[in-house]
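A single protein chain has been removed from this complex, and every other one stays in its place.
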Amino acid sequence: MTYQPSFQDIAHLGHVELFTPKIAESVAFFKNVVGLHESGRRGDSVFLRAWGDYALHTLQLTSSKTSGMGHMAFRAKSAAILTEMTGYLTRNGVQGKWLDHEFGHGPAFRFAGPDGHAIELYYETERFVPTGDQVPGFRNQPQRYSPHGIAPRRLDHINLLAKDVKACREFFRDALGMRVTEQIVYDGDQEMGAWLSTTLKSYDVAFTKDHYDARGRFHHLTYFIDSREDVLRAADILVESGAFIETGPHKHNIGQTFFLYFYEPGGNRCEIASGGYLIFDPDWKPVIWNKEDRAKGQAWGLQTVSTFHTYGTPPV
Amino acid sequence: MTYQPSFQDIAHLGHVELFTPKIAESVAFFKNVVGLHESGRRGDSVFLRAWGDYALHTLQLTSSKTSGMGHMAFRAKSAAILTEMTGYLTRNGVQGKWLDHEFGHGPAFRFAGPDGHAIELYYETERFVPTGDQVPGFRNQPQRYSPHGIAPRRLDHINLLAKDVKACREFFRDALGMRVTEQIVYDGDQEMGAWLSTTLKSYDVAFTKDHYDARGRFHHLTYFIDSREDVLRAADILVESGAFIETGPHKHNIGQTFFLYFYEPGGNRCEIASGGYLIFDPDWKPVIWNKEDRAKGQAWGLQTVSTFHTYGTPPV
Amino acid sequence: MTYQPSFQDIAHLGHVELFTPKIAESVAFFKNVVGLHESGRRGDSVFLRAWGDYALHTLQLTSSKTSGMGHMAFRAKSAAILTEMTGYLTRNGVQGKWLDHEFGHGPAFRFAGPDGHAIELYYETERFVPTGDQVPGFRNQPQRYSPHGIAPRRLDHINLLAKDVKACREFFRDALGMRVTEQIVYDGDQEMGAWLSTTLKSYDVAFTKDHYDARGRFHHLTYFIDSREDVLRAADILVESGAFIETGPHKHNIGQTFFLYFYEPGGNRCEIASGGYLIFDPDWKPVIWNKEDRAKGQAWGLQTVSTFHTYGTPPV
Partner (left out) sequence: MTYQPSFQDIAHLGHVELFTPKIAESVAFFKNVVGLHESGRRGDSVFLRAWGDYALHTLQLTSSKTSGMGHMAFRAKSAAILTEMTGYLTRNGVQGKWLDHEFGHGPAFRFAGPDGHAIELYYETERFVPTGDQVPGFRNQPQRYSPHGIAPRRLDHINLLAKDVKACREFFRDALGMRVTEQIVYDGDQEMGAWLSTTLKSYDVAFTKDHYDARGRFHHLTYFIDSREDVLRAADILVESGAFIETGPHKHNIGQTFFLYFYEPGGNRCEIASGGYLIFDPDWKPVIWNKEDRAKGQAWGLQTVSTFHTYGTPPV
């Protein structure tokens, strides 16, 4: 039988590359304020991970003329699935190329999504191996919890702006096997946002309508932290560091996560989040939010700040 | 030596009377949603308390044509102090009268503050005596923790609108012995807000400038809850109950408390708060916030919603 | 190709039936103290669910002469998988029978696990449909959050005592497609405990060695709550209700969850837990804890109380 991508054929979001025009400031910010750990450097890039990430890196910062996303990479569930899925993509007209020597993982198939976002699929992964004072006291954790800065546990999800939300939603569902969990649909057919999951989390990737009808832009990257109290603590750390907090902490209707948005020195929006819900029902139907729902603001009534709807990277 | 009011001669804010044009709805809201307990009824009033309040009541709801504050009552440290302080007030031209038969406490001296707010001083207090399933498991708590609704621990503070913030601040400092802890002063001499304490909490009473230059209006009443996580939980409870959340949860610069503001059915603004700081330094100097500070919004950058500056009860 | 059970063919633990010799007290406890909701009654059973459970019930309490587990039920990912998996079981010598008229779900295949525990597999599920004041304010939640009692979000996992941990581990891995996530192994080959998952949670089912070498006994059932602060609040609620707290709150090494164990009136051990970690790595290798690890106690050094190792239901 011919392979069809199905739910959870992709194991998880593996890492994201962000472009930054201020590489030194961005690296210092992610290390000292966010509390990530440096895994290595190669060329114009610096690689980082959170203490609870099992892979060698989940964030790649690359020096560039402007801000924005370089690429996002998803780990396939197995080598066989990687072969099948990339074959499926090729058969269906997706043009991609294999990259064999990237930092931290094996062969990756890179291609563009419907809106032009660069996507990679890979399977082989280099794991983080703790040494010295990074060896954890708990055998089931990849690294000792590091009490400096915000110190989130792990990479959580990515949110992208799209000229065509529907096309992105359908591609990620049909070609990458993701589950559509929640949507914003105005006036019955105008897709303003789509949340998709490749795990039991309520989302791993989200697309929201680009205010300027630009293509392939980046909205934000999110690291997860264990408690909402940690998110509140993160807000204090960000204020004290002089970082710009755009909105939050507050609770999202969509995903029910407790969010905090800020800009890193290179201009990219980032989020620290906690909470949310897991989806155990295998027959989950997408939850649809309409214009009236959205007019009520976030979960506890906070009106979304206008920049949240308009600001993306790179700037248009 | 002649008595002069000094810090902590008033032990604490004892209770607050709120007027409500919807007495049944207000009582149901404070009992079922906020999670207070009814202590008794008399005349047009219903008396309530939080599970951690030692006194028989901390809130009096009185049926009335409009919303607003009936009076606020402070407990003197001792019977002797009550005598001294009321004598001091009388000597200094404050006209008041003794009320001998109020619910839940002994003789109270009632008078008007500089802005016309009704104030009572009393000492003798009727304590709550738990019976049946209200008897606490912990000998040092007045009542069993009651897991229904928001369930705050205790009354915390009151915030009043004033035409003349300076006069209020000076009266509460000089005649009631309170400590000025924080202030908002615009352009060097325009007093926009004053926070005063009669305990080691950073404030027990606050005055903020009335947007309409009205006199003697009420801004909000606050119950304290143990954790910020409880405040977040309260927000969900309020949303689910259909209550109007005005702003929050977020953190105040002033007092550093974690706040959540909402309106009870009668129209009065209420707050659930946690956190904040205690003042141990006996020589504390008032912290002054200026216009530039205020323009930055609340602690994590949230812009204060306009109604917070304009809405008070009764409506003007 | 012949069907082989694979990871996540079972969607999740669906519900658990507990026997209780004190049905009225057990029902009252789960409703008033734990804060579950009654879904219905049939015969000697009462059916309950947490506010965040999508199914009509996750707990069945059945009046019985003694305590213990009636059965545990797992929901298959699809009708096709249910057919395949039950076929696989039958082919491999597992004797079971189909039950067609159970409360809240479609046809279920009931059989005994290696240690004699009663297991059901089913697919068709009756969903909870909120009405009146149970309709949630959030479209992605099955029911309004109900602020009474402990109010956990959802059923999380089950822990069973076993005479033969190894046999149970292998059966749940090979016949039910579960992932072995963590193990306790003494002296290199003595299996004292096994944790298995059918989701991305670190476990959904656990087996620990029966102190008395009895077969098929029950250790505990766990409901999940969103924050560790909620677990602490649950401890106060339990103490005030007069329930017996066996141990906790504290953090498990295994699973890294924050636990609280108590006995319901019928004598069965229950847990309220929060936290823990998700497993995104598709190649996760079981974490092995040895005798020296266990001698150190729980995550922060708490020595496990002896009853935790010896007490199960029904009593031996």
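For reference, chains read A, B and C in written order, and residue numbers begin at 1 within each chain.
The definition used in the following text is that a residue touches a chain if its C-beta (ideal position, glycine included) is under 8 Å from a C-beta of that chain, and two chains touch if they have at least 3 such contacts.
The structure displayed is predicted, hence computed values, not measured ones.
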Missing-chain contact, candidates A:Gly68, A:Gly149 or A:Gly276, resolves to A:Gly149
Cross-chain touch to the chain not pictured, restricted to A:Leu221, A:Val239, A:Ala273 or A:Leu302, is A:Val239
Sole touch to the unshown chain from B:Ala11, B:Ala118 or B:Val305: residue B:Ala11
Against the hidden chain, chain C presents residues 227-229, 232, 235-236, 238-239, 245, 247-251, 258, 260, 299-302
Residues on chain A facing the left-out chain by the touch rule are 35, 136-137, 144-145, 147-151, 227, 229-230, 233, 236-237, 239-240
Interface residues of chain B toward the undisplayed chain are 8, 11-12, 52, 54, 75, 77-78, 125, 138-141, 153-154, 182, 199-202, 226-229, 253-256, 275, 277-278, 280-282, 287-289, 293, 299
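We take it that only the chains that are shown with their structure count from here on.
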Per the C-alpha means, the centres of chain B and chain C lie apart by a whole-Å value of 46
CA centroids of chain A and chain B: separation to the nearest Å works out as 44
Contacts with two or more other chains occur in chain B at residues 227, 229, 236, 239
